[in-house]
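The structure under discussion appears below in the form of structure tokens.
Only one protein chain is missing; all other protein chains are in place.
For chain A:
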Amino acid sequence: MASTTRQFRRRLADVQFGNYLPFYSRLSEEQRFAYKLLAPGLAMMCIIHFLPIIWGTLISFMGVNSTYAQQWHRAPLVGLENYFDVLDPGTVVGSRFWFSIRQTVIFAVGSLVVTYVLGLTAALVLNQQFKGRFVARTLLLLPWVAPVVVTLLIWRMMFQQQSGIINNILLSIGLINEPIYWLIGDNAIWTLVLTHSWTQFPLVMIMLYAGLQGIPEQLYEAASIDGAGRWEKFRYITFPQLKPVSAVVVLLVMLWTMINFTAPYVLLGAQPPRSGQVGILYIYEFAFSNYQFGRGAAMSVVLFIIAMTMAMIYYKYLFDDDFTEGDE
């Protein structure tokens, strides 16, 4: 094993990037090794992420529609026209796009609140000493480990208005008198929030659980002696100590939810009810059903900029020097 690693290192050391990258020759041996290890990942990132982003941005400035669907590069350059169209609340596409952004924010913030509360509660429970907590931990991870499409389809079945088990239970215990339309009408967005949160909370749980494990026991002992009760210990020790992990969790869940396609698409379909029409579904429908690729791309870029701006503002104000303070 060790000799294989050595051979690998030696081979890697022989790779001569210096011929192509002028700055490369100024790097130390260790830095070069680091770049070589990063290279495959970066190459994949380029193909999967960066190139499509550039391509999409390019298309957003071109009039790519059904006419040019086969030969997008022949489409005329239209400047910012696509952007004016989709951002103008006066047009049909514009007003629907803004509505979908609103639904996206509800989807993201709603999911964040539900996943965080569920994840934190589960993490706090797992962090207690009780028999069977390893089994509990495995069970709680299932929603995340299971294939997400399967989970979503099961939820979709359970949420059916007539045949779904959820309405059945609610009716039989007398909480409701009429079956609820979960997947159509105004409830769709909340059903989406709940279902998506279900698939995401175990990840939040595991991250917060790891954070909890990192809090020194002595802080709780000191707090006990200082006279803090259970709630005060949570309020003044646990919660502040989880801040660095929470910051990452919040950022990730927000971003992942904003760009999540699977949950809305599988749960609500390609033609979702109006309330369930989150940005990404609307863009998909608009671009691929109407063959309006130029405008669709423009909307994607807008969504991308909104998500990035939110992340940057968040990063700037919450990830300041306080960010690492919980480490010790």
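FYI, a contact is a pair of C-beta atoms (placed from the backbone, for glycine too) under 8 Å apart; a residue touches a chain by one contact, two chains touch by 3 or more; residues count from 1.
Criterion: contacts and distances are computed from a predicted model.
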Q) What does the UniProt entry say the missing chain is called, choosing from "ABC-type D-xylose/L-arabinose transporter", "CoB--CoM heterodisulfide reductase iron-sulfur subunit A", "Elongation factor 1-alpha" or "Hydrogenase MvhADGHdrABC F420-non-reducing hydrogenase subunit D"? A) "ABC-type D-xylose/L-arabinose transporter"
Q: Consider the whole complex, including the chain that is not shown, and state which of A:25, A:163 or A:224 touches that chain.
A: A:224
**Q.** Chain not shown: contacting residue from A:237, A:250 or A:266
**A.** A:237
Q: Could you please point out the chain A residues that touch the chain left off the display?
A: 216, 218-219, 221-229, 232, 236-237, 240-241, 243, 322, 325-328
